[in-house]
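Note that one protein chain is taken out, while the other chains of the complex remain in position.
And then chain A:
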Amino acid sequence: MGSIFADFQQAQRVGNGRLLASCLAPIDTAQDPHRLISFAQLSNYQTISSDVRYYLIQAPNAVGLSKAEANAWVDIFVALWKTVKELVGLRQGNGTGDWVRAFDSYKELCNLLVRGYTNFGFQSWTVPCLYVAGKYIRIIAMKADSEVKPKDANGSAFTNGFSDDIMGDVNKHEKLEQAAWTINRMFTVCLSDRSELAESRKWGIYSTTNLLFKTYFRLNSISLTRNVIRALEAASADLPPLELFPKSHRCTFKYYRGVIDFLQENYTEAEQHLTEALNLCHKDSLKNREQILTYLIPAHVVNHHQLPSHALLSPHPTLSGLFTPLFNAVRAGSLVAFDEALTSAEPELVKRRVYLTLERTRDICLRNLFRKVFLAAGWEETKDSTTGEVTGKIRRTRIRIEEFEAAMRVGYKGATDVMMERDEVECFLANMVYKNLMKGYIARDRGIVVLSKAGAFPGTGV
């Protein structure tokens, strides 16, 4: 009679949160490939409430829950049944199912679940229910939004009551926004639990945080993640240390923290978080590793001026295809190749939000070019100041600006629309010095660059 109820009773008996949570997932399982349809056919709108009540409370094998708690579970499963009913209808494709109704029912489930924690004494071991409910409300919301669009495209622009401007927020993500709101409630329910750590819902905090991050990213309202991070930081004293949380929670959390820092141009913190995420990430989950590397590599290049090795990129052909031409150009100091690689990859890089960061690596490309000028400038003999004896040789450190100008013309060889001016070359030289990529100074009156005798190009061996 519906493996869902059997699982529920079993989970309640032994206190298995994951098993309990799996009951709330509106999917078929490997054990019960017809779980949804059999659950949907269990009852009808008139009798579902009493039927669920029977299976949860009155059945002979039912565990004794307190009255309030049992009632809360009944409501939750009624909401689940309504969702499943829609989903089964959708699967049958006979027009009886609707994503929007499915979403509304599942949102009801989530709200009832949250209320179960706040009002009806759900225990902390049931917290995995929040993960599952949060996961599916997000998925269903996105489905519902993609359904609504064609139908409501015309009216939605005007739904905004008394706003002064004609285009209110055109709501393409109405349901997902509601989902974000619901998940935010789950987050609060986890964060605000004051019971002892062993019995605390705080153990659900990073899972719900991750869901919230995910949803905000999808809504393209990344600024909202700041509130979440602030709330976490404010509560950090009361939270269990991050290391004690499941690896999956930690890895995802670190990834999002890293990306958020990356987008705010805090590359040092971003690199830290993303490195941790990479270390936590399972070695075979290539997709996740690729996601992490998408941000970690640019952050690392900007921070340390080190390019990724072939071995690091080779398992990820997409990423490699995007990054390799660019980094080859950086290595070679070829400005024209760099510009071409950046332009051709621009749409993809913009989509991944790394374009503006990678653009900065042009400095390193230019540094490499100027370094070649330095290397090509040759050697000078050093003489003992008193005897005039030749004691050895060092690289020539006084280089005419024309030499750098020539290098830039070489760097742009093949480019048609670039006009190099001497002042512009000077400007780039000044930038190199300013950014500590090159040590020395420009003596403008003499038209030369005076480079440091010890390490003119820091970190490059010369």
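Heads up, the rule we're going with is that a residue touches a chain if its C-beta (ideal position, glycine included) is under 8 Å from a C-beta of that chain, and two chains touch if they have at least 3 such contacts; residues count from 1.
Please note the rule applied: contacts and distances are computed from a predicted model.
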item	value
Undepicted complex member, UniProt protein name, chosen from "Trafficking protein particle complex subunit", "Pre-mRNA-splicing factor 38", "SAC3/GANP/THP3 conserved domain-containing protein" or "26S proteasome complex subunit SEM1"	"SAC3/GANP/THP3 conserved domain-containing protein"
Identified contact with the non-displayed chain, of A:56, A:176 or A:429	A:429
Touching residue (missing chain; options A:14, A:27, A:356 or A:394)	A:356
Candidate in contact with the missing chain, chosen from A:7, A:51, A:104 or A:145	A:104
Omitted-chain contact residue, chosen from A:6, A:312 or A:442	A:442
Residues from chain A at the interface with the omitted partner, ascending	45-46, 48, 78, 82, 100-101, 104, 151-152, 155, 157-159, 161-167, 170, 178, 220, 222-223, 263-265, 346-347, 350-351, 353, 355-356, 359-360, 362-363, 421, 423-424, 426-435, 441-444, 450
